[in-house]
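Yeah, one chain of the complex is gone here, protein chain that is, but the others are all in their spots.
To keep things simple, chains are lettered A and B as they appear, and every chain counts its residues starting from 1.
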Amino acid sequence: MVWFIGFRLVQGVISLVILSMIIFGLTRLSGDPALMMINDNSSRAEYEQIHRSLGLDRPIHEQYYIYVTKALQGDLGISIHSRQPVSQLLAQRLPNTFALLGVAAIMTIFIAVPLGTLAGANTGSFIDRFGQLVSGLGQSVPVFVVGFVLILVFSVYLRILPSGGMVGWKSYIMPSLCVAIFWAAGIIRVLRSSMIDAIRSDFVKFARIKGVSRSRTVWVHALRNSLLPVVSLGGMYVAIGITSSVIIEAVFSWPGVGDLVQHAIASRDFPVIQGVVLTASLIIVVANILTDLVYAALDPRIRL
Amino acid sequence: MIPATVATSAPKRRARMLAGAPIISLSIIAIFLAMVVLGQAMTLHAPNQINLALKLHPPALLGGSWEYPLGTDWLGRDLYSRIVVGARASFVVVVGVLLVGGLGGAALGVISGYVGGTTDALIMRCADATLAFPIILLAVLITVTMGPGTANLIIALCLVLWARFARIVRGQVLVIREQNFVVLARSSGVSGVTIMLRHVVPNVVNTLIVVMTLQIGWIIIVEASLSFLGAGIPPPTPAWGSMAARGRDFLTTGWWVPAVPCLSIALVCLSFNIVGDWLRDRLDPSLRGGPD
Partner (left out) sequence: MAGDEILRVEDLHVTFSGRGGDVHAVNGVNLTVRRGEILGIVGESGSGKSVTSAAIMGVLPPAPACRVHGKVLFEGVDLLSSSERAMQSIRGRQISMILQDPLSALNPVMKTGDQIAEVFRIHHGLSGRSLMDAVINALKRVRFPSPERGAASWPHQLSGGMRQRVVGAIALGCEPDLLIADEATTALDSTIQLQYLDLIKERQRIDGLSVVVITHDFGVVARICDRVAVMYAGKVVEEAPVETLFSGPRHPYTKALLNAVPKLNTDLSRLEAIEGVPPRLWSPPVGCSFAPRCAGSVVECTTRPPVPVAIGDHHSVACWRVAS
């Protein structure tokens, strides 16, 4: 057990190192950062001072080392646009994004589990087609389209929900729903196909032979098995969540990390982007490790 | 316990192959390709021509005129013509990513699957690492650091997409490798490269076609999302995603302005996905339920 955790942690660290190198390398490709910090009126001396203070006169591996050590201490640079430390911006915005994703996660469970289970248990039925429809949506339509449709219906026509911002509980509904639909789309697909396999399996047949009712074979026997593949993809869902939140926050003007990213793109504020991507990498690597651990704990066949 | 079904005759099988072809989806794709190929020839007005007097006119079926069939945006530009030109922009990205990322990934998959061993392990580790990462953030990073542009966008998408192709193709290769005709070739001393080219590759073509078609929708979605964020196809090209983004502010005054590009994206993606599923069922059903 300890070996397993240790091994995964080492793998995680290696991944993070590689990712940080890529991120670092890309930003060095963007041209001279010092040039971005000055304006037309600055003198050459000022430029050189900034150049030195950013450590750009050092050899590249030293620069990388400085970059990593600073990052580990929480110093992710200064935003070009707002002149605030990136880590401070992140600290302000991350809770909002997490709140959004948290609500979305709860919605996802209530949408995906019943739909996926019933779709798999009753293939060809209306609910199966509906589940496949939701699932197909996630692959056929960018997430902002769903956002627009919801705004049109609920804000513009029905006027019962706010079209943006993070004010009051009502403002959570539409953006969370958008993320939830896309999360659910993936989960429904996996859950449905696992359920189909499980229901055809011998142990479900045997359970029915024992006298277990059909609904119990579905909701207790088959579902327990089918949830395992869903859990194994946990890391992937975190990545999807991050992606969706970036776009959804742009659509709904939600004051989270995604919104920060969108403004940073417009102003080419790469310290912010760099900091966000690095943080996201950390979150994803941790999420993947946690997923593996949780899965190993849940599947009795993997006894550590 | 339930007995197997019965074999049918060859003519019946062929008819069944062609039957159920998704006509609507294929038509939409045909229209899309027409827009790509004909480009400017299909437009009604200059796509970037500003005409403030005509701003925010509704589409023809909602009270507007047929001269501007899909309405105009806030600068009086013809939405239909902008959609037509935007089609080509998206398509260029799709082709670029499929050619470089798709074929490149497939090649790596063939090598990885056939050679095996450390090479295989190495390639697959890289693939897993890339697959786990959110493409949007990676593409944003590349665009912001290396500058906006279609070429950078294609590079960013290739960096993630190659892994999907590599994985799926590798799976196929692992199966083909153990088939008798390959084992025979190996044991008679035919060189690895020749085997890969002459025997393995022709057998993965079917799979490749299916996977490519299914990925087109994904590429369009990612490109649209990136353009939406401002990190995709740069202005002044009217990319569908950026049209939607800029149109967000007009949901109340002219909802068709964001709706038209959104609908275009949705229809084209859906059509490619449906056709891709249909091709998969015909050419290689074993891919059903594969990785996203």
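In this text, a residue touches a chain if its C-beta (ideal position, glycine included) is under 8 Å from a C-beta of that chain, and two chains touch if they have at least 3 such contacts.
A quick note: this is a predicted structure, and the numbers were derived from the prediction, not measured.
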Which of A:M21, A:L228 or A:V294 sits in contact with the chain that's absent?
A:L228
Looking beyond the chains shown, say which of A:L76, A:A112, A:L150 or A:A207 touches the absent one.
A:A207
Residues of chain A touching the missing chain are 201-203, 205-214, 221, 224-225, 228, 298-301
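The criterion applied here is as follows: only the chains that are shown with their structure count from here on.
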For chain A and chain B, what's the span in angstrom between their mean Cα positions?
22
Residue set of chain A touching chain B in the complex reads 15, 18-19, 23, 26-27, 29-30, 136, 139-145, 148-149, 151-152, 155-156, 163, 186, 193, 235-236, 239-240, 242-243, 246-247, 250-251, 261-262, 264-266, 268-270, 273-274, 276-277, 280-281, 284, 288
Residue numbers of chain B touching chain A in their complex, please.
129, 132-138, 140-147, 217-218, 221, 224-225, 228-231, 241, 244-245, 248, 251-252, 255, 258-259, 262, 265-266, 269-270, 273, 289, 292
